[in-house]
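Okay, so here's the structure we're looking at.
With one protein chain held back, the other chains of the complex are shown just where they sit.
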Amino acid sequence: MTKTLNIAMIGGGFMGRAHAMAYATMPMCYWPAPAFAHRKVLVDVSDERAADGAARFGFDEASTDWRDAVTRKDIHVVDIVTPNDSHAEIAIAALEAGKHVICEKPLARSGAEAKTMYEAATKAGTVNMVAFNYRRTPAVAQAKKYIEDGRIGQVRNFRGTYLQDWSADPSGPLSWRFQKEVAGSGAVGDIGTHVVDFARYLVGEIVAVNSMVHTYIPERPLQADALDKLGASDKSGGGPTGKVDVDDEMIALLRFANGAVGSIEATRNAYGRNNFLTFEVHGSEGSIAFNYERMDELQVMFADDPADARGFRTVYTGPAHSNGDALWPIPALGIGYAETKIIECHDFFAAIANGTKASPDFEDGWRVSAIADGILESGETQRWVPTVP
Amino acid sequence: MTKTLNIAMIGGGFMGRAHAMAYATMPMCYWPAPAFAHRKVLVDVSDERAADGAARFGFDEASTDWRDAVTRKDIHVVDIVTPNDSHAEIAIAALEAGKHVICEKPLARSGAEAKTMYEAATKAGTVNMVAFNYRRTPAVAQAKKYIEDGRIGQVRNFRGTYLQDWSADPSGPLSWRFQKEVAGSGAVGDIGTHVVDFARYLVGEIVAVNSMVHTYIPERPLQADALDKLGASDKSGGGPTGKVDVDDEMIALLRFANGAVGSIEATRNAYGRNNFLTFEVHGSEGSIAFNYERMDELQVMFADDPADARGFRTVYTGPAHSNGDALWPIPALGIGYAETKIIECHDFFAAIANGTKASPDFEDGWRVSAIADGILESGETQRWVPTVP
Amino acid sequence: MTKTLNIAMIGGGFMGRAHAMAYATMPMCYWPAPAFAHRKVLVDVSDERAADGAARFGFDEASTDWRDAVTRKDIHVVDIVTPNDSHAEIAIAALEAGKHVICEKPLARSGAEAKTMYEAATKAGTVNMVAFNYRRTPAVAQAKKYIEDGRIGQVRNFRGTYLQDWSADPSGPLSWRFQKEVAGSGAVGDIGTHVVDFARYLVGEIVAVNSMVHTYIPERPLQADALDKLGASDKSGGGPTGKVDVDDEMIALLRFANGAVGSIEATRNAYGRNNFLTFEVHGSEGSIAFNYERMDELQVMFADDPADARGFRTVYTGPAHSNGDALWPIPALGIGYAETKIIECHDFFAAIANGTKASPDFEDGWRVSAIADGILESGETQRWVPTVP
Partner (left out) sequence: MTKTLNIAMIGGGFMGRAHAMAYATMPMCYWPAPAFAHRKVLVDVSDERAADGAARFGFDEASTDWRDAVTRKDIHVVDIVTPNDSHAEIAIAALEAGKHVICEKPLARSGAEAKTMYEAATKAGTVNMVAFNYRRTPAVAQAKKYIEDGRIGQVRNFRGTYLQDWSADPSGPLSWRFQKEVAGSGAVGDIGTHVVDFARYLVGEIVAVNSMVHTYIPERPLQADALDKLGASDKSGGGPTGKVDVDDEMIALLRFANGAVGSIEATRNAYGRNNFLTFEVHGSEGSIAFNYERMDELQVMFADDPADARGFRTVYTGPAHSNGDALWPIPALGIGYAETKIIECHDFFAAIANGTKASPDFEDGWRVSAIADGILESGETQRWVPTVP
């Protein structure tokens, strides 16, 4: 009989919404589902917000006491969708209480902090996952499949970007994402880690980085509350400002363990780019390109196509591709962010149900954070920095 | 206090899934929600399928008796996601029982049949909606707004297409969508009506059509059950075949009441086009173009831009656009099919909560079906056919 | 030994420039060339313009007497790049003088007028060509090849558009292109005929049309001279206006002799579309799409590609495609309008050198004009009009 997993979700912002939507709908897509979610308790920073979140996202209970929530006997899964500075403390407590844990990315503010989480996870032996959801995009999973099947030969080069523009306007507020104490870093940790996850997923381990890291907008208006509204934030400006102590942009060269090379660029200040999470992979027998802004599409070119019919194919993912049975019955009906979280939820629950490891897990999360550290360090030292801990 | 609406959903296929996902998640997006859905009873053709659907889609009860379901005292909303031949009977029964009704498109197999539904709806006075969800795409709603705001001046021309390829392979099975008795028509009703809905929504009433209607694949393999799997259907072929008595393709010229002209093309046999639902509108001061395959994007050109910086703008919809507060906090995170249904659910529930009319309603559904009839008739007579009943 | 052909070019506007560029450079691309052009005499409406044109375009002599020029003993080829109202008179005189004739499109102001040219050409027995240069685009030629090779199976549907916006602004002047007496028609003849040429080239003969034809801008400012500057014309407006007596837009349904169907749209008033000459062809085994605005690219989809790697291929034409040896040594170096005229010149000269027929010839030009007549007639009668004379 299908298991029901009781969920304690810590945090109730936009990401909490995304997760709650997945809990509510995953079994509708995957049937029979590996497990059902029961939304048991939602924890937020105030009674009011917790109550509001619980009502909105369909949790039975509201709480402001995450320690209690993550140690309750009736909780099976702890879902951490808080700002980065609380990931480690919550996750470790949950793991020590024997819970399965899914934690938003980046896993922690630094590799060292992430390592404590990885170690706790290893000790706990429960299922753990870091929520790099973008790799769940069917087009990205299909790229992985082409590569594994050898369709583009040996991978030689990876170029990834993650460009947004929601923070390009200096009148955007000083949310926690611009505060090192809370976020750990700026574009590097917030979005650069998604590209690093793509790079590791598609090509393999990154062994060294060489980077430039910059902060273009050094001050931003203070905001009344701690909320992070991203592109929906108030930009009316005025009032006192505070210091931005994280990076706005990074560009990095990469070396992979298997000899491939590459580069990454990440910034939230690239006007005109909204969620321009892209990669291009060149292999000895073909190439693959992807742009999340057109997430239903994958571009693939096979070198063995006839000379007069060679070119990138625009493949719309659907029933013939990754998770095709669970999603929509024809390509281009429109897969969205919600679906990446539905697939993520499925894979996490399947690992729990099957007693297997989830992927990417806290080890991956730690390694990605260590690479992020390397990027930041190289930005300081202006030298190549090895990134395998 | 927010009302809770008890739902009886008739049908449990892919479209039932889409609706169930919306019921489960709409309030997570729109908060406070206009109303909550309680998934009360799901009706399907067999005990087994009904039970399976109820479990999967989170309904309290399963039933095979739609008449009972739609007349139950505790039901507020009847949701019809069955094949076209049962729309009228179910909807009229539900309306006569005083229920609010949302019905999948096309509203009926013919304008005459749709008119009986419209008349029943008028008599009932409850909220009624026909589920042309694509107009809920934020980019399409933004197109409407540009036009209403006069940003492209007077609309002169509309060109719409809806091209798919899931039925291009003759070995695809003879599902109900290829049977006139069940579907009413082929590409005309199934997908052409979505383009007609766009045309009416963006430009205005269509007063005459002139068309070509063709059936390219006259026979298809019989399939064991009645299920319709669209692009996921079995194409192993072989076995006995049956007659396709609906259209595969239509191309039509349009005349609008306001003097604009246009054309529509719809087919499910256009290899390489997956869900190529497009429109292009030319006005006296600018133009708008949209392709649902890239549904986060709207193309808009303003003629008063400076000569050296004129061109279509690729606008990614987000917080600044239609339903922006309810969806994702930055553009291009990925709106999908699910969101069109979430918005649709919201708008339907808001009409119920506010005691207003929904749009598009059964009158729209009837008028669209009458236009579809006109297209089919013109395909026979090879003449212009007036389409205002 | 390679022949040298002496050219009399009648007309010296932008199109004359395009032809002169081809005469000067064709042999540099095709080597050995089928023939060399000697730019002998350029004829224009005034001594000043003729002299200026001759100097600019590298002709030995200038003249205002086209009758003399086209009957000179030393002239082998007459090239007609004048407004449409003089095509017939000049071409027939040249043909009667035994010259090879290349004439800009549309061949004449009407099918009847074009037929007199075709008959003169038949009688003359010299090489004749109508300058539908766009079909020379390597991507278009490759589309033809895919179709002929059966790569997309049986062609079922053709959709073509030719959308420009240079005349969308009502303050654009009343050049000859807006005067029926000179141009014969508006968008139908000027640009619609290019799409008709594509349709006939790729699919086959068009046997009937059904159209809408409109004039949106009924008056335009008179301009001092007869020059036609298209998008570079003065739009400062003001001053007296004159009547536009040609069409601004047409939309037409098509029936082909081989059973295929299709549609065409042509307008010079579609804001944001510059030279949006497109076609999409659906066949029983695949599809092809082309947009001249990205003329180096052809989109092709083969239905027999594996299910997980199906999609339109973006093929950049180069050495592996039509005229590949004569053009640039890698794809995407940038083929332009000039190259379409170079290829056209080559094919015309090759026909002369080899004593074969050119294609498209005056018969094609006549048939296209007859189809244009049918479109105009249907716009009046609102009925299907047969288009095979």
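Note that the chains take the letters A, B and C in the order they are written out, and that residue 1 is the start of every chain.
The rule we apply is simple: a contact is a pair of C-beta atoms (placed from the backbone, for glycine too) under 8 Å apart; a residue touches a chain by one contact, two chains touch by 3 or more.
Predicted model only: the values in this text are computed from it and were never measured.
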item	value
Hidden partner chain, touching residue among C:Val140, C:Val155 or C:Ile335	C:Ile335
Contact residue for the chain not shown (choose from B:Met15, B:Val127, B:Val315 or B:Ile330)	B:Val315
Residues from chain B at the interface with the omitted partner, ascending	142, 145-146, 151, 300, 302, 305, 307-316, 320-321
Residue numbers in chain C that touch the chain omitted from display	14, 17, 20-21, 24-25, 27-29, 31, 52, 56-58, 164, 166, 229-232, 274-276, 292-296, 316, 318-319, 324-325, 328-340
Residue numbers in chain A that touch the chain omitted from display	152, 156-157, 159, 161, 163, 168-169, 210-212, 214, 216, 249, 251, 253, 255, 261-263, 265, 267, 269-273, 280, 282-287, 289, 299, 301, 303, 310-312, 382-384
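Assume only the chains that are shown with their structure count from here on.
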item	value
Identity of the most central chain, Cα criterion	B
Centre-to-centre distance between chain B and chain A (centres being mean Cα positions), rounded to whole Å	33
Chain centre separation (chain B, chain C; CA means) in Å	41
For chain A paired with chain C, centre-to-centre distance based on mean C-alpha positions, whole Å	53
For chain A, residues that touch 2 or more chains besides their own	316
